[in-house]
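The complex is shown incomplete by one protein chain, all other protein chains being positioned as in the whole.
We call the chains A and B, going by the order they appear; numbering starts again at 1 in every chain.
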Amino acid sequence: MQKKTAIQLALLGLSVAMIGFGVWRGEADTVFAKAIRLCMECVGIG
Amino acid sequence: MKKMNRIIGMILCLVLALSLTACGQSAPDSIKDAQSANANPSKYTSAQSVLDEENQILNASKDLWDKVFLSMSKENMADILADNYGDVLKIAAEKIKDQFTDEEFQKLMDDAQQIRQLEEILATMPSEEAPASAASTGVFPSFTGKDFDGNDVDSSLFEKNAFTVVNFWFNECSPCVGELGDLNELNEKVKEQGGEVIGVNIGTLDGNEKTIEAAKKLLEAKGASYRNIYFDASSEAGTFALNILAFPTTYVVDRNGNLVGEPIMGGINNANQMAQLQKNIDAALAQ
Partner (left out) sequence: MDKKTSFLARFRGWIQAAATVLTNIHLPNFLKGSLYQGKGKYACVPGLNCYSCPGAAGACPIGSFQAVVGSSKFRFSYYITGILILLGVLLGRFICGFLCPFGWFQELLHKIPSKKLSTKKLRPLRWLKYAILLIMVVLLPVLVTNELGMGDPFFCKYLCPQGVVEGAIPLSMVNPGIRAALGKLFSWKMGILITVVVLSVFFFRPFCKWLCPLGAFYALMNRVSLFTMGVDRNKCISCGACARKCLMDVDITKDVNHPECIRCGMCIQACPTKAIDYKYGFIKVKENEIKE
């Protein structure tokens, strides 16, 4: 199953790269800003 | 035995479902009580229960009262101001009498009369419990800070306004951003009464440049020209702001820096919330 292992390794590498890129462009800050404050309508209160 | 299990299972299921619905909308049963008891003072254990009842009365004829509230926002507040909120509602409804059928108008008058009585009960309640209908629920902590144009501001701004509507929001909150235009409209309207709308973006409290820039962009895109201010996160006012749990939240502050009424939670772009806001503003003006 070498092919599958290759795919798995590639995905692992890709995911780490994506995470890094996302953090670099500020996505983690957006996640944080939204996650620590309650936007009522956003969770269906209203 | 199996049957027993099944029955227990059904009951458990029902209990679970019911307990989950317990926090939903409550039935307006007490309205009937109010009407029959003709506002019996001893019924009310706290000022909050009186206020709850007033709200239920208004909610029961929501469609009719929405029309009244909508008209109130266009009128000059000064000539329908009165000591008793029930009278305020009466006068406002009378002004647009021709929008209603005789039956509907009578309902409005009855409601206003009940609210008038409830307000009187409220006034007789010992002052520790709660003062008049939408009176002070605290103080807006004093602060010094800046607005988005770089000008210095401090809590003396409250004295300079007849009342101040303070809206708390943050950039990532789409309903908060969604109402920025409505808040600007409100600002234009309350200017005539000597009031002002002020925005406080929670993310800008530490003076974060990026957040302020982003906030400015949003305000501009929504055509919101009213003042937005920020102050130190570690100050008393900063702590007050950061303790706010849900957004958007809107407070009304009177001349003396007192908070008037309960904060409006959720957008003001629906009739119910707008009505509540109007009530707070009326009370602030009455100070």
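Please note the rule applied: a contact is a pair of C-beta atoms (placed from the backbone, for glycine too) under 8 Å apart; a residue touches a chain by one contact, two chains touch by 3 or more.
This one's a predicted model, so the numbers in the text were calculated from it and none came from an experiment.
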Subject >> Residue numbers in subunit B that touch the chain omitted from display >> reply: 5-6, 8-10, 12-13, 16-17, 20-21, 23-25, 172, 174, 177-178, 217-218, 221-222, 243, 245-246, 249, 262-263, 265-266, 272
Original post:
For subunit A, which residues lie in contact with the unshown chain of the complex?
Top reply: 1, 4-5, 7-9, 11-12, 14-23, 25-28, 30-32, 34-38, 40-46
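Criterion: only the chains that are shown with their structure count from here on.
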Original post:
Roughly how far is subunit A from subunit B, going centre to centre by Cα mean, in whole Å?
Top reply: 37
**OP:** Note which residues of subunit B are touching subunit A in the complex, please.
**Re:** 170-176, 202-203, 245-247, 265-267
Original post:
subunit B touches which residues of subunit A in the complex?
Top reply: 30, 33-34, 37-42, 45-46
